[in-house]
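Complex shown without one protein chain; remaining protein chains in place.
Naming follows writing order (A, B and C), and every chain is counted from residue 1.
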Amino acid sequence: MSTHVVPVRVYVTVFVCLMVLTATTVSVAYVNLGAFNTLVALTIAVSKMLLVVTFFMHVRYSSALTKVMIAAGVIWLMLLMAFTLADTGTRNIPLQPEGWGEATVAPSTNR
Amino acid sequence: MSAALAEAPPETRVHYLNADYGIKSWLLTTDHKRIALLYLASITLMFFVGGFMAVLMRIHLIEPAGALVHPDTFNKLFTMHGVSMIFFFLIPSIPAVLGNFLVPLMVGAKDLAFPRINLLSWYVFIVGAALTLTAIVSGGVDTGWTFYTPYSTTYANSQVMLTALGVFVSGFSSILTGLNFIVTIHKMRAPGLTWFRMPLFLWAIYATSIIQVLGTPVVAIAIFLVGLERLFHVGIFDPAVGGDPILFQHLFWFYSHPAVYIMILPGMGVISEIITCFSRKKVFGYHFVAFSSMAIAVISFLVWGHHMFVTGMSVYAALIFSVLSFLVAIPSAIKVFNWTATLYQGSISYQAPMLYALGFIGLFTMGGLTGLFLASLATDVHLNGTYFIVAHFHYIMVGGAVMAYLGGIHFWWPKITGRMYPDTWARLAAAIVFIGFNLTFFPQFMLGYLGMPRRYATYPAEFQVLNVMSSAGASILGLGYLIPLIYLVWSIRYGPIAPANPWRAKGLEWETSSPPPTQNFDVPPVVREGAYAYGPPGSELEGAHD
Amino acid sequence: MTEASAAHTAEHPPYLAHHFTDIEQQNESGTLGMWLFLLTEIMFFGGLFATYAVYRLKYFEGFHEGSHHLSVQFGALNTAVLIGSSLTMALAVRSAQLGRRKAIILFLILTMVLGVLFIGIKLNFEWSADYHEGLIPWMGFHVEGANAAAVRLFFCFYFFMTGLHALHMVIGLGIMCVLLRMAAKGRFDSGYFAPVEITGLYWHFVDIIWIFLFPLLYLMGGRY
Partner (left out) sequence: MLMLGPHSELIAALQASPGIPIFPPRASTVAEGVDQLHYFLTVLTLFFTFVIFTVIFYYMVRYRRRSEDEQPPATRTLMSLEITWTVIPTLICVLVFGWSASLYFRNANPPNASMEIIVIGKQWMWHIQHPEGIREINELHVPVGVPVKITMTSQDVIHDFFIPAFRVKKDAMPGRYSSMWFQATKTGTFHFFCAQYCGQGHAAMIGWVHVMTPDDYAAWLAGTTRGETMTQAGERLFQQYGCVTCHVADGSGRGPSLVGQFGKPQKLRDGQTLIVDETFLRRAITQPNSMPVPNYAPVMPSFQGQLNEEQILQLIAYVKSLGGEERKAKGQ
């Protein structure tokens, strides 16, 4: 609970940082970085999120419980994505148990 | 402290039941105790709607060619049995009825943190139930309670939209209840009530609320997408247009496996309360049982893949899900061992709640261990989609959650209504339920191993013997459930007046009168001893160290 | 929206609900309750983001081509507008903490104006343009080319996610109207400002969702 009043100066600097980050993410998008484009866009988005959460939403001044809760939310979302992508990502990798049995010649995909 | 007041017969003393009269006083109440009774009435209705369909199915399955209904109707029966039992009875049962009534009392507060959101959660539940009942009446839905695509999105032509909307809406009731409990347990504990002095029922409710808050939105979005798919045929889950039906199963089971822990965890909390009270001993390994509830809440989110081992999902992901599914059994095993150890050197009495609790431990052990068959890859290939699965989850849901719910209702009945129920009838009903349950579902394990698939309206003749035994058991079980309905309703008016603490139990809810006043405690309670301080006086004063 | 906006007169301080022991407990419960609600929103949008991520990996070219139909200018402008409204909302909460009634009203109005501006840009510059271009999957979708199906799937996700986000903004604007009325009647002072702060949390969350939506939908793996 933040009875702590944040000076306007802090809010304005955070606002400017957010604007700068938005400008960078848009300009970086026009540069061909291949796969890194998505990575850069995501890191900028995460940093903007952290700025908004810590300052605008006063999490920096609030109790550890709130911080744990936000972390739990983000971790649970990562769990959902990680396990789902673990399936969809590795579904078509054919199983070639070298030592365990006779490997088939034509890899049988789509287990 | 309020001894004099409590002795006055309930009629003359003002308590939450006679503080106010009239329909408005019930429909617009923000008193958590009245909302608990509103929930009790609505889920009992949905329980008997689902139970009626179960009886029809068991009668139909007596003959291999189906004795009662057309296969299409049978498909609707098992779907609506699933939807009404899971979403409208099992998930709200203990949290919304016993949780709503007891959390503020056990925490020592006047009410939940957000009383009006609590009433809102009941109305959202009623809207969801009304939508589902209209779907049932106006043609029913035949997709199975799992709404698997592409059948539910492109091929089913029954009331899928209406049921999906009903389930979507009722999900928010579960979220709001969970949210209310977490905030209440965190912020409104009585002075002196540290986390490790809380009753284990509160630990179980807290773990359940975490699952409700973190899991339910994902099934809401999954069913929301099924609805959009049916409206716009966008092809998210339709393979013809490039969608992936297995992706729906991921989103669905991400919630629906933790949902089975939403159904059983509160039951475990109730069992901890009953075992300690009726053996008059502090629970064995309090910290272990408390942390095992939290461990279940976390690990239950990592295991949903075991529902999809045969869908052709990636073998590597199946490996990960299999090992995690084995590990999620460990906390439940710890709980069972600790309950059994609590009975050692106790002074055990056998009223109805204790019979339900002991029945729970036995049947839950059986149910939990049969889960290992389904966590292991090799046997799951044979058993997936057969009656073995039906038997497994009924042992957990009916043998576990419903037995614990009945035990809890009997245990706190004097506190809720101020009246005692007739114990001889209750013990008889508990015995009938136990026998009927085993006769109904044990044959289904054998049917599953023999290979009879589930959701079959007609089946080959060689399975008939076991199906007839199961149907016979179902009629006994059905009878067993009707008896408590009768004598509990009878006891509200004619039951003997219950003292404030009929079982001489420990816990804040037993220190106020039965039924409690609207503000729960005449004098705000202060906690000085640990949970379940049944030991010799002075031995467990502090209660926080062991 | 939440319990905290239920400040009714009781025998002790006017804004303290009967079942709380003190104002501190009430405020903490209100904030904790809103954060838990935002947790459910993270998982609610999270389900959509997870589905989007899976299909994006599966149909990379189609999604890439689909995102080229979107105009980055309006997306960036909308992001700036929403970050601005986040600033004014934070200032509104700050002035509520200090009990400056006129400042609360000013900043609330500013926030609502920016919110309406966002929805305005979204409606007639983006969505209606998409409609004329035939990009709405269920309303006259005609995009030819190699991976038309994947583009169609992309636009389903685009409209689901931005539609859900816009719906949350409309709800936020509705709550702010109620706040405005309460502020005008002078119900907030430095002792009681929980409703403003809780609505602020909700609004910042809606802004964060857009902060993730913008790069994932518009800048999809670069615009070259």
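As a working rule, contacts are C-beta pairs under 8 Å (C-beta built on N, C-alpha and C of every residue); 3 or more make two chains touch, one makes a residue touch a chain.
Quantities reported herein were computed from a predicted structural model and do not represent experimental measurements.
The chain not shown here makes contact, within the complete complex, with A, B, C.
In the complete complex, the hidden chain is touched by one of C:G47, C:G62, C:G115 or C:P195, namely C:G62. Only one of B:L377, B:A472 or B:I492 touches the chain withheld from this view, namely B:L377. Among the residues B:L17, B:L228 or B:I246, only B:I246 touches the chain that is left out of the figure. Of B:F288, B:W425 or B:W490, it is B:F288 that touches the chain left out of the display. Touching residues on subunit C toward the chain that is not drawn are 59-62, 145-147, 149-150. Within the complete assembly, residues 92, 94-97, 100-111 of subunit A touch the chain that is not shown. If you put the missing chain back, the residues of subunit B touching it would be 71-72, 75, 142-144, 148, 150-151, 155-156, 239-240, 242, 245-246, 279-288, 310-312, 315, 319, 322-323, 326-327, 329-330, 333-334, 336-338, 340-350, 358, 361-362, 365-366, 369-370, 372-373, 375-379, 381-382, 384-386, 446, 449-451, 453-460, 462-463, 465-466, 534-536, 539-540, 546.
Keep in mind that, in the parts below, only the chains that are shown with their structure count from here on.
Between subunit A and subunit C, the centres computed from C-alpha atoms are 19 Å apart. Along subunit C, residues 28, 32, 36, 39, 43, 46-47, 50, 54, 58 each make contact with two or more other chains.
Multi-chain contact residues of subunit A (touching two or more other chains): 65, 72-73, 76, 80, 84, 88-89.
Touching subunit B in their complex are the following residues of subunit A: 65, 72-73, 76, 79-80, 83-84, 86-91, 93, 95, 110-111.
In the complex of the two chains, the subunit C residues touching subunit A come out as 24, 27-28, 31-32, 35-36, 38-39, 42-43, 46-47, 49-50, 53-54, 57-58, 72, 76, 79-80, 83-84, 86-87, 89-91, 94, 97-98, 197, 200-201, 204-205, 207-208, 211-212, 214-216, 219-224. On subunit A, the positions that touch subunit C within their shared complex are 1-3, 5-6, 8, 11-12, 14-15, 18-19, 22-23, 25-26, 29-35, 37-38, 41-42, 44-45, 48-49, 52-53, 55-58, 62-63, 65-66, 69-70, 72-74, 76-77, 80-81, 84-85, 88-89.
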